[in-house]
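Report on one structure; see the data block that follows.
Removed from the display is one protein chain of the complex; every other protein chain stays in position.
Presenting chain A:
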Amino acid sequence: MYALKRVGQAAVTLLSVITITFALIRALPGGPGDAIRAQVMQSGGSSNVDMTQLNALVESYTNVDPSTPLYVQYWDYVTSILQGDLGQSIWYGRPVSEIIVQALPWTVLLLTIAILLTFAIGIVLGAAMAYAEGTDFDVGSTVVSMLLNSVPYYIAAILLVYFLSIQFGVFPQSGNVSSGLEPSLSLSYVGDVLYHAVLPVASLVITGFGGTAITMRGNAIQEIGEDYIRVAHLRGVPGRRIAVRYVGRNAILPMYTQFMISVGFMFGGSVILEQIFAYPGLGYYLLEAISTRDYPLMMGGFLVIAVAVMICVLIADLTYSRIDPRISDDDAREAY
């Protein structure tokens, strides 16, 4: 029941996102219609361009025919997006969906590795800090975590590029894979892809794990002070099991939603990162689209990011009850 309701809500959100995207197209000064018209007029050089032809051109790029009434335009836009047609990129001259399908896996690759590492390092370090509360290690780690967490990832990225690739040449400066390598599952190709991913991932992880560690530390310290931890010790439960099953699990729970939301938000954050490393992911194309006024591509990018956040939050909501029994997603369980 809850799942159905929640998916229904997500559908409404999706429709709202599409609607806002549609409104944005029309609201932007010098919007895509004008941009295309201006382009055609510039290249045609004359004022006697056929308006119907022009409108057809605008429609093929943006899925919206400016000559039809607003509700028809809206209907056309929504239906074509739901069919996976995001329009035509002006700059690249290819369907937007094609560009996104090609770029998205690279972004997902970077972000998955970065987020998993961020949370893994943060959780382990945070738990270790909690167990060593008040020691030099704890104080030192807190300071380092705070410090690194306050560095914006793009500053870290620029520093890493400057030192590790330009000065020392340890890692490649840009791109996702060496030119000339054929995509395959061979060791050399996969290795090369990971090699190129090291710096972008590192800049996200280095500036990100501190926040996770400090949150985890706080949660774990609170857990360690709970009565049931003391009872578990008295019951003879081994310390390692208490650390994992009692302290760890209960301290991580509140961070789960944060984890899923951060997945969504990192899609947005990838824009500048991929630009710095000229990494051809979603963010890279989005920024290209903005600088070349490629509205259809821009809109497609925004839409994908919004949908990504939405899906992650939806997954978090639907799975939370599986990991925390106190949140029940149906009426099957009773309280006595």
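Heads up, the rule we're going with is that a contact is a pair of C-beta atoms (placed from the backbone, for glycine too) under 8 Å apart; a residue touches a chain by one contact, two chains touch by 3 or more; residues count from 1.
FYI, contacts and distances are computed from a predicted model.
Asker: Which listed name, "Xanthine dehydrogenase family protein molybdopterin-binding subunit", "Peptide/nickel transport system permease protein", "Oligopeptide/dipeptide ABC transporter, ATPase subunit" or "GNAT family N-acetyltransferase", is the one UniProt assigns to the chain that has been left out?
Answerer: Of "Xanthine dehydrogenase family protein molybdopterin-binding subunit", "Peptide/nickel transport system permease protein", "Oligopeptide/dipeptide ABC transporter, ATPase subunit" or "GNAT family N-acetyltransferase", the absent chain's UniProt record names it "Oligopeptide/dipeptide ABC transporter, ATPase subunit".
Asker: Of the residues A:Ala27, A:Leu185 or A:Leu234, I need the one that contacts the missing chain.
Answerer: For the chain that is not drawn, the touching residue is A:Leu234.
Asker: Given that one chain is not shown, which residue among A:Leu24, A:Leu253 or A:Val307 touches it?
Answerer: Only one listed residue reaches the unshown chain, and that is A:Leu253.
Asker: Contacts of chain A with the missing chain: which residues?
Answerer: The missing chain touches chain A at positions 226-228, 230-238, 241, 245-246, 249-250, 253, 324-326, 333-336.
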